[in-house]
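The complex is shown incomplete by one protein chain, all other protein chains being positioned as in the whole.
Order of writing sets the labels: A and B. Residues in every chain begin at 1.
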Amino acid sequence: MGALDEATAALGLARANCRARQCADIVVMVQRDLYHLMAEIASTTENVARFRVIDAGRVTWLESQIDMLSAQIEMPKDFILPGDSPAGAALALSRTIVRRAERYVARLLHENAIENQELLRYLNRLSSLCFVLELHEDQAWGSEKPTLAKV
Amino acid sequence: MGALDEATAALGLARANCRARQCADIVVMVQRDLYHLMAEIASTTENVARFRVIDAGRVTWLESQIDMLSAQIEMPKDFILPGDSPAGAALALSRTIVRRAERYVARLLHENAIENQELLRYLNRLSSLCFVLELHEDQAWGSEKPTLAKV
Partner (left out) sequence: MGALDEATAALGLARANCRARQCADIVVMVQRDLYHLMAEIASTTENVARFRVIDAGRVTWLESQIDMLSAQIEMPKDFILPGDSPAGAALALSRTIVRRAERYVARLLHENAIENQELLRYLNRLSSLCFVLELHEDQAWGSEKPTLAKV
């Protein structure tokens, strides 16, 4: 739960620095989804159905955002280094914390503490979304070419 | 200890972005308290008394800051999403890391590795302080209404 809370806050840091309106709008929708995701995980087995918002439909929505954003830019052919813009770096930080949350949710599923597989799929796709959002924000901040990991 | 160090750094990120002088002044006092809190946890049983600074009086001070700041603003009636300002988002991030540190200190107390209960109370109240500071900073940055988790 803590990692999900941290991920939401890191996404907030990204949102506060976003220069592309499109990106900020997507981030706020993701933050709303994470809020519901946390509510579902925090709920007891008896009332979990009442809290379920994240389903296959939300994962499909997430994937459609990734496709839409990817189509608008040239995807880098090699590993990039975060830091070409404040918003992009905050999105990279969000991505790494989302991955920490993903490992935690995978463990909960494995231990049968939760049973909604879509939560894990959502977080898995969310790190990809953070990556394309990072590329968009770097461009919106004027970075022409991403800084590559290998030279 | 690591989580406390991370919390202090995240509070630094907040402080560097604060627009309300009142908030920055409170954050620096909290950072000083966390410095003493870490020194106490790092000390051995023999010399712990020499490092003790965080006591019921510091918790009372913290609570008075929460009350003072809460009285100045309208408290939101629903869950809010971090990201309405850079300082507010950094305070939200600080809050989530403080909660991680709180779980760690709770474990140390439970295992009798430390015995000063006020350390846990301080961290518990600190996450509430981070929340009201976030609301203040969002306002100081010109956000008129907090972004709500539910629409």
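The rule is simple: contacts are C-beta pairs under 8 Å (C-beta built on N, C-alpha and C of every residue); 3 or more make two chains touch, one makes a residue touch a chain.
In this text, all values refer to a predicted model and were calculated from it rather than measured experimentally.
S.K.: Which of these touches the unseen chain: B:11, B:26, B:120 or B:133?
M.R.: The one listed residue touching the chain not shown is B:11.
S.K.: In terms of residues, what is the contact footprint of the unshown chain on subunit A?
M.R.: 79, 81-86, 88-90, 92-93, 95-97, 99-100, 103, 147, 149-151
S.K.: For subunit B, which residues touch the unseen chain?
M.R.: Missing-chain contacts on subunit B: residues 2, 5-6, 8-17, 27-28, 31-32, 35.
What we mean here is this: only the chains that are shown with their structure count from here on.
S.K.: Can you work out the whole-Å distance between the CA centroids of subunit A and subunit B?
M.R.: So the centroids are 25 Å from each other.
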